[in-house]
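Below: one structure in structure tokens.
Yeah, one chain of the complex is gone here, protein chain that is, but the others are all in their spots.
All chains are identified by letter, namely A, B and C, in their written order; residue positions are counted from 1 within each chain.
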Amino acid sequence: MVKAGIIGATGYAGQELVRLLLGHREVEIAWYGSRSYVDEKFASVFGNYVKLVDDICKGDDLEQLAEEADVIFTATPQGYLAGILTESVLEKAKVIDLSADYRIKDVSKYEKWYGIEHKSPGLVAEAVYGLCEINRESIKKARLIANPGCYPTCSTLSIAPLAKRGWIDMDTLIIDAKSGTSGAGRGAKVQNLFCEVNENIKAYGVASHRHTPEIEDQLSYISGKEVVINFTPHLIPMNRGILVTAYAKVVGEHSADELKQAYNEDYEDEYFVRVLEGTTPPETKWVEGSNYVDVNIKYDPRTNRVIMMGAMDNITKGAAGQAVQNMNLMFGFDEQEGLRLVPMVP
Amino acid sequence: MVKAGIIGATGYAGQELVRLLLGHREVEIAWYGSRSYVDEKFASVFGNYVKLVDDICKGDDLEQLAEEADVIFTATPQGYLAGILTESVLEKAKVIDLSADYRIKDVSKYEKWYGIEHKSPGLVAEAVYGLCEINRESIKKARLIANPGCYPTCSTLSIAPLAKRGWIDMDTLIIDAKSGTSGAGRGAKVQNLFCEVNENIKAYGVASHRHTPEIEDQLSYISGKEVVINFTPHLIPMNRGILVTAYAKVVGEHSADELKQAYNEDYEDEYFVRVLEGTTPPETKWVEGSNYVDVNIKYDPRTNRVIMMGAMDNITKGAAGQAVQNMNLMFGFDEQEGLRLVPMVP
Amino acid sequence: MVKAGIIGATGYAGQELVRLLLGHREVEIAWYGSRSYVDEKFASVFGNYVKLVDDICKGDDLEQLAEEADVIFTATPQGYLAGILTESVLEKAKVIDLSADYRIKDVSKYEKWYGIEHKSPGLVAEAVYGLCEINRESIKKARLIANPGCYPTCSTLSIAPLAKRGWIDMDTLIIDAKSGTSGAGRGAKVQNLFCEVNENIKAYGVASHRHTPEIEDQLSYISGKEVVINFTPHLIPMNRGILVTAYAKVVGEHSADELKQAYNEDYEDEYFVRVLEGTTPPETKWVEGSNYVDVNIKYDPRTNRVIMMGAMDNITKGAAGQAVQNMNLMFGFDEQEGLRLVPMVP
Partner (left out) sequence: MVKAGIIGATGYAGQELVRLLLGHREVEIAWYGSRSYVDEKFASVFGNYVKLVDDICKGDDLEQLAEEADVIFTATPQGYLAGILTESVLEKAKVIDLSADYRIKDVSKYEKWYGIEHKSPGLVAEAVYGLCEINRESIKKARLIANPGCYPTCSTLSIAPLAKRGWIDMDTLIIDAKSGTSGAGRGAKVQNLFCEVNENIKAYGVASHRHTPEIEDQLSYISGKEVVINFTPHLIPMNRGILVTAYAKVVGEHSADELKQAYNEDYEDEYFVRVLEGTTPPETKWVEGSNYVDVNIKYDPRTNRVIMMGAMDNITKGAAGQAVQNMNLMFGFDEQEGLRLVPMVP
């Protein structure tokens, strides 16, 4: 059995890792790390794990953890891992980082958007961006994975087939995204209280959200052009789920069927991407609790734009599920192991 | 006291008219029309009106109603009023129609988008589009008001200042909108059940929603150009509220301040439009239960696009509140009478 | 115009006071007190007040406030007012306290259930318990009002008619209550985050909730017996609303009609209490945003128990609305002034 350690196990993504790894046949969890709850029972923080997890929360001694674990998941605040990760750790254990620390290759761009000095810029080049459907082969050989952000995962997979083919004008691309509140984390903030979020919707981070450069980078790699976009996330009164609605002008002559065919081709063999039939719009409910991304498009001949839509569980495929998928690739496990989750309705 | 009649009083917009008119000092409700609940107590359908309304629901005899009322509100399905409205009715009472029947001047366009034959095309030309902030003077003289749709109201007011000045490229305009579920009406449909809507988000009517030509018409009048847009509404798990996020390229050289100034100028004297400070994004919660529209913009120099945002209560300013505002104008009442509602938080 | 000051204006109950007082024809707000937001614009904390309130938040200097205001509302944490209230303040201004500090006549009982030392026990005797429907005449003459808790208000009004007549066995009384989350306040606590409350229900304070002795006191006064009860509150994923379901054995022979008649008699002239028809169960939605309490009962001949039910908005009649009702009585205003709020649906 591969031994896994989690730093940040009592955040929403961290505890979702626990849910997934408990159902994984090749892995056992050796370390539940949580600075806020050291020495407390993990199951007393998250009551869903009563009778399933007896462990006590430990701290964040990364060097020690690397001695005890084969793989380390870090679900930690931005800048945290960059401050403590060392070559010595990477020699002992594979690291899958759910924060943004190693996602952006241009360190100065990272520092500008995040307002943080990067403490281990020397490790950035090595890190592999863990979007499995795009970078599968590199992931298999990686020691350090930059697990993608939730919005970038859903956005990139929704847009990639047309961006890759050069069938959309990337200068016209606009991404309007909507996320459930678990994406805001488990910190005690007034703005995330039930009464502030419930019966409300708002945009946030307008023209300034930190996932913007990450999305731009990925779409630039895919399209072979420098991409600059508008990206607007919105906070939705629900726990889980991300919906992306993206707009772009079609370049050249492409019928609605031809555009759709690009998705069917690219995702034919991808277990975790479901191209919906006809023009059925994706719904977050259909993927809740699973590692699926549902995508579909609608071509509008009136404006010659294509509307690209994707739905995903932000905590699963958008965080912990994709992290497990990355681990499966890195360790040569079946890519679907632990992730054959049927979405839960209602 | 002016006597008001309501056809469709037991829908969500209809009963909101009751809420507003009960607080109006110049009006009394003389007719609670509801085909589904004829002869039942209105307060047994909507328990919030216990002890406030003792009336029994009546039918939809428009000619009779015109004898008894000075103003008639119709909150009825598309095509219904067009099928029964006559010159004789309009001679006796003013009519404010909350359906779409008289909103679109080009009858063939109406028939195409709604898939309905228009039964009284001869009355379309006379109808005034009741967007008070735009058509105030015409409304004052009107007999028949086409009360605007919820999405068109919020979209038009969010975009008008820049469209009017020619400062945005209307060919690049995209409107991504989000609505609470009351917008879907009170019909018993599986797709609107609690368990289907809750913890879910989806786009609907993609590139085909019926409010598209209405928005295009209004923005065409305002900008003086033929406007064709992408408009995508989304269903949100909340009762009330509409949020509009619109995107367009800026034409010419205009600073963020200059763009913002257009809103401050246009809405300085508009009681029901609140231009928020700085770049604070509007939130639907801040307008809930009131007749306000909150608007704001953010200019993005990276893309030279402006993001225009508006938040509104879809049942109030997006339906019943605007209808009362129209009535106030038509009868020479204070425009704010019955509408000085403080938004309810939380 | 009477001048009102609010200490704790940026809590949920405090800002609801603002909503109500803005619609009150005899009062103007002279002091928005909020320690957390001193020198910030009130409308920047609660965006619903943009264009309605231009004031800046002030501190909690009670002596100074008493110079400037005729009536002071305190929506503050338990123990706070008791620590600063003086005879000097009461000589200058009437005080309506929304906290629990003066609700329980037996100071040792207060100190035991709240775990706080009472700092001004000498003022407890003078304070009048502001349950308007029960203590109307005393309230009119009071300087200091202990504004009732939300659960006690709804519980007492739901049970009083039968308790008063001795028609139920008070030893069998059980109160099972359910509250929206605004009752938990606006403090930044993990347990009140959206993702913790949404899609969840739990009991809390089982056999230990602080409103227990307050309910027992009131029912003891009304029934003339020492009452000891079980009271179990539950947290519900909604913003506003309290529902009380109470159970007791019927004493003697009383038909369902006779039991119901007690409610009709007692509340016939009470504007803010609505006895529903037949056995229709109250729903919190029917009272949302209003000062109404809806009550009804169902007699079960199989068990000889009566189920007493009440629904109320916890922020309005359960806090700010009742405070305004108390003010109206104290200043000789129409008791309904500022409180003729039509419940908002949906």
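The rule we apply is simple: a contact is a pair of C-beta atoms (placed from the backbone, for glycine too) under 8 Å apart; a residue touches a chain by one contact, two chains touch by 3 or more.
All values derive from a computational prediction rather than experimental measurement.
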Given C:47, C:282, C:318 or C:338, the residue that touches the chain left out of view is C:282
Among C:112, C:189 or C:202, exactly one should touch the missing chain; which is it? C:202
Sole touch to the unshown chain from C:240, C:254, C:274 or C:317: residue C:240
Which residue from A:23, A:224 or A:301 sits in contact with the chain not drawn here? A:23
So which bits of chain A touch the chain we can't see? 12, 15, 19, 22-23, 44, 46-52, 182, 199, 239-240, 274, 276-277, 280, 283, 285-290, 292, 294, 315, 340, 342-346
Contact footprint on chain B, counting only the chain that is left out: 12, 181-182, 186, 188-190, 192-199, 237-239
In the complete complex, which positions of chain C touch the hidden chain? 172, 174, 176, 178, 180, 195-196, 198-204, 206-207, 228-230, 232, 234, 236-241, 243, 245, 247, 279, 281-285, 288, 298-300, 302-303, 305, 307, 309, 311, 346
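In this text, only the chains that are shown with their structure count from here on.
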Central chain, going by Cα centroids? B
Where chain A and chain C touch, do the two copies share over half of their residue numbers, giving same, or under half, giving different? same
On Cα atoms, by how many degrees is chain B rotated relative to chain C, nearest 5? 180
What whole-number Å value describes the gap between the mean CA coordinates of chain B and chain C? 36
Touching two or more other chains, which residues of chain C qualify? 12, 182, 199, 239
